[in-house]
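One chain of protein is taken out of this complex; the other chains stay put.
Read from first to last, the chains carry the letters A and B; within each, the first residue is number 1.
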Amino acid sequence: MSAPLLSARDVGKRFGGRIACRDVSFDLWPGEVLGIVGESGSGKTTLLNCLAGRLVPDSGSVTYETRSAGSVDVHRLSEARRRLLARTEWGFVNQDAREGLRMGVSAGANIGERLMAVGARHYGEIRGQAADWMARVEIDIERLDDRPTSYSGGMRQRLQIARNLVSRPRLVFMDEPTGGLDVSVQARILDLLRGLVEGLHLSVVLVTHDLGVARLLTHRLMVMQGGSVVEQGLTDQVLDDPQHPYTQMLVSSILPV
Amino acid sequence: MPDTTIRDTSSQDAAYNYAYLDEQTKRMIRRAILKAVAVPGYQVPFGGREMPLPYGWGTGGIQVTAALIGRDDTLKVIDQGADDTTNAVSIRRFFARVAQVATTTHTGEATIIQTRHRVPETPLTDGQILVFQVPIPEPLRMLEPRETETRTLHALSEYGVMQVSLYESIARHGRIAKTYNYPVMVNGRYIMSPSPIPKFDNPKLDRSPALQLYGAGREKRIYAVPPHTPVKSLDFDDHPFEIETWTECCALCGSTESFLDEMIVDDTGKRLFVCSDTDYCESRR
Partner (left out) sequence: MYVAVKGGETAIAHSLDLVADKRRGDRDVPELSLDQIDQQLGLAVDRVMTEGSCYDRTLAALAIKQARGDLIEAIFLLRAYRTTLPRFGASEPLDTTRMVAERRISSTFKDVPGGQVLGPTYDYTHRLLDFSLAAAGERAEAPIAPADATHALPRVGDILQRDGLLEPPPSRNHGEARDLTRDPLVLPASRPLRLQNLARGDEGFLLALGYSTQRGYGNNHPFVGEIRYGHVPVSFVPEELGFAIEIGEIDVTECDMVNQFAGSHDVPPQFTRGYGLAFGHAERKAMAMALVDRALRAEELGEAVTSPAQDEEFVLAHSDNVEASGFVQHLKLPHYVDFQSELVVVRALRAEVEKRLEQAALAQAAE
């Protein structure tokens, strides 16, 4: 392997007097799924937003290895290039699908938006690709022209995933992608995500408070507490043999699967 | 041909400057126009003044016209293509009064044509200025209500959302069902609202020899399409842009090429079609 896809170095962010995260460093390699776990308020979502260029960190840097333009400092890019990167090489899956979808237009338009944003102008082809992605995320193609307002929570999340993946991103940020869904729905979406990540050789940074989700999807884990990373390592290692007292507490507080 | 220009003989209102606006304000508006011409399709904010006509009734167009007009100009004002609709009459009277300018109904004679909702059927020529009255200058407004966001989208040429709305129209209706205020791409850079003209008129904007100026008074924006600038109506490769067609012809002049208005002529709902452009229609009879 040549270079890490995403590198964080000493990333820190404060809100007023409160430290949201500090001194976070890691490398994410192509095809790797990194989990960030911790309780709510531990700074994991702030960190995710800093990594994805949605928040500007107060300290440290985030570099990304682009497809064709070498490595770039995410926060030093012009807004134009950062937004272009975000809709071509990256994806972002929100916990609340409503934030990641256009609720007022059809599923097909939702999936097709990224294609149109980079210049696709053939309606039939855009629609064909949208239908193809509906199938890949296991939504009935009959629902292609329906708006996501008529979709169930699980279907919306699938649609959000399709909308992100249609542009063939290399890196996807996910913020609690199965949060707020029924357990049975969660299981199917996790299954789907696992298949897609492997099949498309995606790199993923996944934020979750659910260690079960982390165990199922991630290769490597970072455990955050009070804005700091207290432990990191291979997922199985961290979960089966936690070293830090906080990780031990987290692991012992969930029922064995 | 009879002399159709009419000159108002009543004296200029002593309390007001020539063409109503003070000279400072005219200079400010001219600067905005120059900037707009330099960046075709870009909406230039300007210090729009409160005008003695209501917002939404052409205050943007009136300010642009007032900043440009001089004693040598000949003004034509149309609304819905017609010179004799009440608001066109009102605006023409306003300029005849405050600028003592010659007015005409003939497209060919006019140096400045202020319009609401139409582009004249008679092709415009070099040196003519077409001033549009614009209610909502932001083509993305109905898709994104926030000014701060739409400004960014224009700055970055992020126009996916506009194409999404066209996609949605086809998905719903089988075709792009947008009929007026149909969005255009100006000079390959800015998406622009052509004002609520029917899409029938969009092709006339493309590489027109006349200067097109767009004034939005309430929203305080001016934008422009300089002469001979490419203006492309947005579409899909497999759903190309097309204009309205009628099976009927004009009941007065027989034209089959003009935009037709529909009239209901009796209680049984009998219909008649006539040219919306009254000057064009009269010149053919």
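Everything that follows uses one rule, which is that a residue touches a chain if its C-beta (ideal position, glycine included) is under 8 Å from a C-beta of that chain, and two chains touch if they have at least 3 such contacts.
Quick caveat, the model's predicted, so the values are computed rather than measured.
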Sole contact to the chain not displayed, among B:61, B:198 or B:226: B:198
Option touching the unshown chain, where B:163, B:233 or B:276 are the choices: B:276
Residue of B:142, B:155 or B:177 in touch with the missing chain, whole complex considered: B:177
Subunit B, residues in touch with the chain not shown (by the definition above): 15-17, 20, 22, 45-52, 54-57, 59, 79-82, 84-90, 93, 116-118, 135, 145-148, 173-175, 177, 179-181, 196-200, 218, 220-221, 244, 246, 251-252, 259-263, 265, 272, 274, 276, 278
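Following the convention adopted for this analysis, only the chains that are shown with their structure count from here on.
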Of subunit A, residues touching subunit B in the complex: 79-80, 83-84, 87, 102, 105-106, 108-109, 112-114, 116-118, 121-124, 126-127, 144-145
Sites on subunit B touched by subunit A in the complex: 152, 155-156, 158-161, 163-165, 167-168, 170-172, 235-239
